[in-house]
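Shown below is the structure under consideration.
A single protein chain has been omitted; all remaining protein chains appear in their positions.
Order of writing sets the chain letters: A, B and C. Residues in each chain are counted from 1.
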Amino acid sequence: MSIPLPVFVAIPLVMAFLLPIFVKKGKTAATLLANLATLSLLVLAIVSIGQSSVYEVGKWSIPLGINLVLDGLSSLVLLAVGVVSFAAMLFSVRYMEQYTAKTKYLSLFLLMVAGMNGVVLSGDIFNLFVFLEIASIASYALVGFGCEHEELEASFKYMVLGEIGSLFILFGVGLVYGNTGSLNMAYIAKGIQNTGLNAGLTFALGLFIAGFGLKAALVPFHAWLPDAHPSAPAPISAMLSGVLIKALGVYALARMVFNVFGISDSIGWLLIVLGLLSMVAGAFLAIGQWDLKRLMAYSSISQLGYVVLGIGMGALILATGGNVAWASLAILGGLFHLLNHAVYKSLLFLTSGSVQMSTGTRQLKEMGGLAEKMPITRATCTVASASIVGIPPFSGFWSKLILVIAAIQAHFYWIAAIIVFVSLCTLIMYLKVQRYVFLGELPENLQQSKEAKNSMLAAMVFLACLCVLMGLLVIVPFLRSHILEPAVQVLTDGLEYSANVIQMATM
Amino acid sequence: MAVFYILLVFIIIAAVIAVETKDLLGAVICVGAVGFGSSLMFLFLRAPDIAITQIVVEVLGLIILIRATITRDRTFISGDREFFAVVVSVVIIFVIFLAGIRVFESLPDFGTAVFAEAPEAASRTYISEGLARSGAANLVASVILDFRAYDTLGEATVLFTAIIGATVILRKKARKLLEAPDK
Amino acid sequence: MLYALCFLLFMIGLYCAVVKKNMVKIVIGIMIMEYAVNLFLIMLGFCSGGAAPIIGKDDLDGPGGQLTDLFISSSVDPLPQALVLTAIVISLGSLALMISICIRIYGKYGTFDITQIRRLKG
Partner (left out) sequence: MKGMTIIVKTISSWVKMLIFLFGIYIILFGHLTPGGGFAGGVILASSYVLLMLAFGREFAEENLSLPAASKFDCIGAFLFALIAILGFVYGGAFFVNFLYQQYLPGEPLHLISAGTMPLSNIAIGLKVGASLFLIILSLSICCKDFKFAGPVSGKE
């Protein structure tokens, strides 16, 4: 059974359009509907695994209309979006009770999800831009949802940088259109395959890298992230760190670089350098933080570096004509880390939200000894920390292991060393979290702190179970060949993407 | 052709004034000049749809901007950021500009439509078969509402999102239980 | 050459958004960048001596309603116009959101000057 692909966008969109009509009375119903929407998206994402199809909107054949493409890479990111948005929505049922305007919050949340799904599925660069704007604008508003000083400033900073990034992307779209006369990714890739990159397309690629890099908060462009992610309400932080920077940044970048413009060794090096810079700088900056969520935000930059590094290594190996198996391994590590990071970083942000809700503070120095008061939160936080650090049975270990193996196989010993080193830094940072939040003396003013509410706990436990089980994705061959390998295949295919899409469209 | 140069130079001058003037209201009005200049330019570029939309959007945008500035007590601004940071950013921007300026030679010359040089361009089909396939005499409407209607759904959603976001940002009370203010 | 002027406009906007420290100026910079992109896109579709992509009665030939060759050969590209229409509305939306954030921040601090506002240090 093949799913009509616009459903991924239509469900959250229609729900988001309808929700604000519920005013005060129907708040429970609105919450229920929103949860149903995210649940159905999760189910659809699971169903879509292993399928690949092209959907032509309005029955216009490709160069005329817009097409949606579902392939391995899309369904991987769709799965991440589905899982994280389901958990975050479940979490926000009770968490958002401290804010007003809940229906608008739900609506914005769903719009953000719709935007991300639209970006992931789109096969047309302008359409990608439009959905990127939906997701970004919803996230700008959600970052400022609390309307306090810090939140508004963070939102403004995020919005200015995000808009500049969007305009870079739009300018790039214009250049691409001027040079190839097409907006469809498959046809652009076909044109580039025939003629190669000229100056205009190279500049457009540069603009795309800058724009998507701004959205992904890679290190020279990261200034907004440490402000924006902590300021948002906790479920939104989880969404932003967990999937938004990946769907809008890394996914779109990888799609553009691999499938549309084609890889070259300079692009590979560029991605590797960006990844390494993000890893190291993010880790160092994170260690010095005393704000719980800010620490996690910096650690997001660092972890995203792993993903970009893996993809960049793959690109470099492919472009220099190295062994395809190692390239696939590097990309597999990167993409698997993307999935892992989506799960454990959103879990960490949710735990930070539940800590913040019961203690009213985010400063590490003001907390302590919460292990007794909040046993479940503590347990899930420990699982997530162990996972992000890379302790063997948990998911983070496997992706880092794969990356290290790929680096060693490709004779980048120094990269492997840096990966291990950054893991150690991560270990320090999360030991710090454990030490200051859950162990130690319980301060006087926190004696009353209580465990989080039920639905919040459910969301956290759901993600924690996934953290433990995610290792199976690489160990069990069935899962690996259905979830991860098709995604890797899409990237290693490179410009073959266009032929695949055009062939699928004509079927 | 000269009219485009004149208009574009006018737009650039207005933009420079808008960027550099110390009077905030004056800057907003110069942005209005940029907007109306570009609207005229759209008209001469044979894009009446865009010209209309640009004018009406410009009017509303100016109302929004003036709302933000006019009732404020102090609309004059002074000084820039630190000298060093300014120099660095100007240098970076100038380098990008120099890098970019060569790029446009790869585009078709101004006055030659893109689809004339690209063999598989969709636009040629839009022009020759748009009326027959979608039934609309206004080809721009047929593109945005039929061929690329999915984009338009996205666009309507962007506006919807922005409006909901703005009402969320502008609401009076954001939190029910006041948390302890953070440092 | 016109394209380069357009790019200059884009860069003026970028300069304004990056260097200026007044929030409204930053918004103005972003607006100027948007105008530049819109102009650039429309210019891509222009052909000299072209006609607007709107079919009038004169462009239809005979009772069958066939399009005249003149129209087909002279019409400008409708696709960039559709894109710009979308882009204009998007920019209006983001302008509205940005200005509301500015006004809220002004309400909190009484100034548009970001050097007096920004307590957050990256």
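Side notes on the structure shown:
By our rule, a residue touches a chain if its C-beta (ideal position, glycine included) is under 8 Å from a C-beta of that chain, and two chains touch if they have at least 3 such contacts.
Small disclaimer: the values here were computed from a predicted structure and weren't measured.
Note that the undisplayed chain, when the full complex is considered, contacts A, B, C.
The omitted chain makes contact with just one of the residues A:Gly58, A:Gly322, A:Gly369 or A:Pro443: A:Gly58. Among B:Leu7, B:Val28, B:Ile96 or B:Ala149, only B:Ala149 touches the chain left out of the display. For subunit A, the residues touching the chain absent from view are 4, 6, 10, 13-14, 17-18, 20-21, 23, 55-59, 149.
Even with one chain removed from view, subunit B keeps its contact list with that chain: residues 48-49, 51-53, 56-57, 59-60, 63-64, 67-68, 71, 73, 131, 134-138, 140-142, 144-146, 149-150, 152-153, 156-157, 159-160, 162-163, 166-167, 170, 172. Residues touching the missing chain, restricted to subunit C, are 52, 54-57, 60, 65, 85, 88-89, 92, 96, 99-100, 103-104, 106-110, 116 (touch as defined at the top).
The criterion applied here is as follows: only the chains that are shown with their structure count from here on.
In this assembly, A is the chain whose CA centroid lies farthest from the centroid of subunit C.
In this assembly, the C-alpha centroid of subunit B lies 2 Å from the C-alpha centroid of subunit C.
Annotation for subunit A: residues 126, 130, 133, 137, 140-141, 144, 147, 150, 152, 155, 177-178, 183 touch two or more other chains.
Annotation for subunit B: residues 100, 104, 107, 114-115, 122-123, 126, 148, 151, 154-155, 158, 161-162, 165-166, 169 touch two or more other chains. Per the touch definition, subunit B reaches subunit A in the complex via residues 99-100, 102-108, 114-115, 117-123, 125-126, 146-151, 153-155, 157-158, 160-162, 164-169, 171, 173-177, 179-183.
Those residues of subunit B that touch subunit C in the complex are listed here as 1, 4-5, 8-9, 11-12, 15-16, 18-19, 24, 27-28, 31, 34-35, 38, 41-42, 45-50, 53-54, 57, 60-61, 64-65, 67-69, 72, 74, 77, 79-81, 85-86, 89-90, 93, 96-97, 100-101, 104, 107, 110-116, 122-123, 126-128, 130-131, 137-140, 142-144, 148, 151-152, 154-155, 158-159, 161-163, 165-166, 169-170. Contacts from subunit A toward subunit B in the complex involve residues 6, 13, 16-17, 20, 57-58, 60, 63-66, 97-101, 104-105, 107-108, 111, 114-115, 118, 126-127, 130-131, 133-134, 137-138, 140-142, 144-148, 150, 152, 155, 175, 177-184, 187, 190-191, 198-203, 360-363.
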